[in-house]
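A single protein chain has been removed from this complex, and every other one stays in its place.
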Amino acid sequence: MANMNMIQALNSAMDIMLKKHPSVVIMGEDIGYFGGVFRATEGLQRKYGEHRVLDTPIAEGGIIATAIGMSVNGLRPVAEIQFADYIYPGFDQICSELARIRYRTAGDFFAPVTIRTPCGGGIRGGQTHSQSPEGIFTHVSGIKVVMPSNPYDAKGLLITAIEDDDPVVFFEPKRLYNGPFDGDPTKPAVPWSAHPKGQVDEGYYTVPLGKADIVRAGADVTIITYGTMVFVAAAAAAAMNLDAEIIDLRSLVPLDVDTICTSVRKTGRCVVAHEATRFSGFGAELLSIVQEECFWDLEAPIQRVTGWDTPYPHAFEWEYFPGQARVSIALKTVMESE
Amino acid sequence: MSQHVFKMPDLGEGTVDAEIVAWHTKPGDVVAEDQIIVEVMTDKAAVEVPAPVGGRVVSISGAPGDKVAVGSPLIVFEVEDGPTVAAAPEPALAPAAIVAVAAMSSPTARSGRVMASPANRRRAREAGIDLSTVAGSGPGGRIVRGDLEFAEGHSPPPSASPIAGAALAAAETTEIKVIGVRRLIAERMSEAKRNIPHFAYVEEVDVTELESLRQHLNVSRAADAPSLSYLPLVVMALTRVLETFPQCNVLYDAARGVLVRHRAVHMGIATQTPDGLKVPVLRNAHSLGLWEVAAEIRHLAARARGNKATREELVGSTITVTSLGKLGGIASTPIINAPEVAIIGLNKAIERPVVHQGAVVVRRIMNLSSSFDHRFVDGYDAAAMIQALKELLEHPATIFIPKVKSK
Partner (left out) sequence: MRMKKHSRLHLPSAPARPGEAPDFSYVALSPAGAVARPDINARARDIGSLSVELVRVLDDAGNAVGPWHPHLDASELQIGLRHMLLTRLYDERMQRNQRAGKISFYIRSLGEEAVSVAQCMALRPGDMLFPSYRNQGLQIARGIPLVDLMCQLLSNTRDMCKGRQLPVMYHSKAGNIFSISGNLATQFPQAVGWAMAAAIKGEDHLAASWIGEGSSAEADFHHALLFASVYQAPVILNVVNNQWAISTFQGYAGGEQRSFAARGPGYGIAGIRVDGNDFLAVYAVTQWAAERARTGAGPTLIELVTYRGAAHSTSDDPARYRAKDDHEHWPLGDPIQRLKQHLIVLGEWSEARHQALTVELEALVASSWKEATTFGTMTEGPKLNADLMFEDVFKEMPEHLRKQRELMRAETGRPGAPGTSRT
């Protein structure tokens, strides 16, 4: 066991994969010699060479397309898109190609590509460095969508994603790279070393896709969340002295419907929280599932906590960010309704 | 020999029809497979259509210039029977199977909406509680969990608590099943209260003179006549007033969205019985004299209390009067006996010091507390009607002066 922040945990996962599977290659903008703008691939090129840790042109569409071609030729590319905000030039290659190669060839060809991309706000990134576009990808049949909330899960999930024979879009909430964040930017930053999930096995281990983590068991209300909002939601519930059950989905596709429904059936109350925008967001899918599966157990209307339906503004970052206040209002509403 | 019906193919991606440009064959012709048989024009292209099979043309559909829908027969061939497709076919789906929609079991007819969370609905269902009989104490009359527990006899009625969900301590209790008349009363009351926007109107009536008349009549009554309370007098006055306010002698037919005005006044008389409230009906009250009214009320009340009232005696009222007699209080908010639109309540008549003709004197005062269905009776009309009733009751002789039929 070692203390690792999320960057180090991701780096460790890629290190282990490069060593274990000769077919694994890492590619992306600035990821080779320099080690990535967030340092996630630091040292990997020195260790495994330029032919397995490739710097690429600044062309996300080209990165994803060539990764697909490589995967069809037996490699397991791990492509980094420097910011999730930059993923759109590769959107056609992800949705029309990557997601469907197994399907359209009836399994004759498949494309085990992992796309890593830092997402989310709270880092003064403005509207082009703060987006959470995961819901756009969960809407596409044929790709798995993952978002870890801590170093331990990040490493185990990334290893699983790379070894998975299906394409995975792996979102990394960059506000959590260096420490858990409860949504209050005025408080001093807390490092992962002070958190149990910052204790990471240095060797090979996996965290399965499609299995949610019950971060805290509770009886009053179920909070379904992932990424940055896991800690914000936990802090808000604790401040209200609520016995909340907090579910960190970790993987959005496939989704652990059983864990969600077991919890909501127990508590009868549900709040869904994500940092991404609200309208047609992934939260809407979660609400639908809870409504369809747990309707007769609901004591109150399900509440949704999200970013506002605007671009992520630079100057109003904390008014935009769904912090503890927004979570508290939702919790109060769901607890007071009956 | 067998027939092969060739239907207009979809010649582009998603074309719906094609116009016949020219036929290159006619009935009776023998054509070879792939021979061009017709030229057609779609919105995308001019297309020559070859024969899909060889054979003799039996019939063709559409003349040049006609549009033929994709999928409708274009040409019928008579063909030699050949060996058909060899592989064992999986039974193809009957199209009906795809379009068939499960017949809906008709939803149970529900009158009015009950407000309750899904979880409480489920609890009610499991406990066999009809939610329409449960009074809701939550916001907007919503039935909360505590209401259900109360209804089940588990606990005292809930008090508003900021954080719900904590189990409420159960007091020492006795369970009484809500059944029979009580259940019916409960259903009807909550339905009326839920559906009807009640407009309540309270007015005080100086019944000093009415009281003297009543005293006089009671003293001088026939041996077999019942003693008079205020009720028959008010009923008499009310029937008179309704001549001028027919909009209050009305039944609302919600299903048809129609207000049914009744020429006859069938007066519901709210009556306390051991089983609970019943409303026997004084039929054709407008055509009865005072003593008949008094006798009939007495008769109906006795039958109701003795549980002897027939169904006919308990239905069909067009307006209701309710009186708690000595327990009448100073004001009440009676619930309309739906589908009626008005209910007149009598409060207790008591002597009070009032200013009368410039001097403080003791007078006998009785309040009338009435409710109207505000959807159909405007406040102005309701008030005017009660004022007219007050006018009659304060000058009781006028109750008995026949109305001039027409001027």
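In this document, chain identifiers A and B correspond to the written order of the chains, with residue numbering beginning at 1 in each.
Simple rule for what comes next: a residue touches a chain if its C-beta (ideal position, glycine included) is under 8 Å from a C-beta of that chain, and two chains touch if they have at least 3 such contacts.
This is a predicted model, so every value here is computed, not measured.
Just one of A:R116, A:K144 or A:H274 touches the chain that is missing; which is it?
With A:R116, A:K144 or A:H274 as choices, the missing chain is touched by A:K144.
Just checking the interface: what residues of chain A touch the absent partner chain?
25, 51-52, 54, 56-57, 59, 61-62, 65-75, 77, 89, 92-93, 96-97, 101-110, 141-142, 144, 164-166, 210, 253-255, 257
What does the interface between chain B and the hidden chain look like in terms of residue numbers?
Residues 6-13, 15, 34, 44-52, 84-90, 92-93, 97-98, 100 of chain B touch the chain absent from view.
Everything that follows uses one rule, which is that only the chains that are shown with their structure count from here on.
Could you grab the centroid distance between chain A and chain B? Build each centroid from C-alpha atoms only and quote it in angstrom.
Result: the chain centres lie 52 Å from each other.
In their complex, what parts of chain B are in touch with chain A?
That would be residues 117-122, 138, 142, 144-145, 162-165 of chain B.
Any idea which chain A residues touch chain B in the complex?
Per the touch definition, chain A meets chain B at residues 220, 268-269, 295-300, 335-338.
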